[in-house]
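Only a single protein chain was left out; the remaining protein chains are all shown in position.
On to chain A.
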Amino acid sequence: MATTVVAEETARAKPRVGDLVFSRLAMGAGIAILAALAAVFIFLAIEGVPGLAKPAEFYGDASNFWGYVAPLLFGTILAAVIALIVAVPLAWGIALVVSHYAPKRVATPIAYVIDLLAAVPSVVFGLWGITVLARQLQPGYVWLDENMGWLPFFAGPASGTGRTILTAGLVLAIMILPIITAISREVFSQTPRLHEEAALALGATRWEMIRMAVFPYARSGMVSAVMLGLGRALGETMAVAMVLSAGGGISLNLISSSNPASIASNIASNYKEGTPGKIQVLIATGLVLFLVTFLVNFAARWIVQRGERRLAR
């Protein structure tokens, strides 16, 4: 690197117009990205803040904005949590297969197939969710209602179409699987080979090696992978908007058709009939969603950076 520094110094000694213009352009582009992020916040605030305090008729059944957004926020989080509960163990399993279990010539195709899952557009997932998944799951919901109805989650009555929050959560789970797998795979495969071999040499089985050498090393990466998946699931619009037939308020009942929509899907399904006042309310809910996902992503990236710094030391 020393030579690069020298080169920079000579360049500085003889300033050239081209260099000056180019470096300012590059810096400008970087600043433009920061400005774009700030603009997102500013414009959502300008259009959304008036939506926070409208007369009560703008908020449907609720009397004020927070009463309006609370069920939506609950729906958003419930769908995302279902997605995480299903996707995280699967994603870690697949990531382990790719990084530690499968031989390379099997691992590469598996990784490719999971990436393929990430390439499918969300609207196609939605279409598949209604047409195939919801119909396949509907008899299962009836069974759950009859046999496990004593659990609050399966209180029923079972939805006749299968378009429930559980179906929406499962579709979301499939959609966030690739991102969690990709990041976990990356951190798993970065485990120092010496740690792994030391564990094996002490007589550990493969699973014990993974538990004692891989997981402790990859912990921060695994946590941030989950949080990035959470951020994705919170903001996903179309799959929820298409699959979930929303209605009703806050409820833990997963298999009936009385769950609130998510913030994003509520925007997508209501913006069309919106008067300017109603649109401001929707943008205000969008602002809430932006802040929530921003915080989740911020925390996830912060954990990653801290982990990287710890490893670098």
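Here is the rule we go by: contacts are C-beta pairs under 8 Å (C-beta built on N, C-alpha and C of every residue); 3 or more make two chains touch, one makes a residue touch a chain; residues count from 1.
We adopt the following convention: contacts and distances are computed from a predicted model.
Enquirer: According to its UniProt record, what is the protein name of the omitted chain, chosen from "Putative DNA-binding protein", "Energy-coupling factor transporter transmembrane protein EcfT", "Transcriptional regulator" or "Phosphate transport system permease protein PstA"?
Expert: Answer from the UniProt record of the missing subunit chain: "Phosphate transport system permease protein PstA".
Enquirer: Which parts of chain A are in contact with the chain that was left out?
Expert: Output for chain A: 1, 3-4, 7-8, 10-11, 16, 18-19, 21-23, 25-34, 36-37, 39-40, 43-44, 46-48, 89-94, 96-97, 101, 110, 113-114, 116-117, 119-128, 130-133, 174, 177, 202-208, 210, 212, 228, 231-232, 234-238, 241-242, 264, 267-268, 271, 276, 279, 282-283, 286, 289-290, 293-294, 296-298, 300-301, 304-305.
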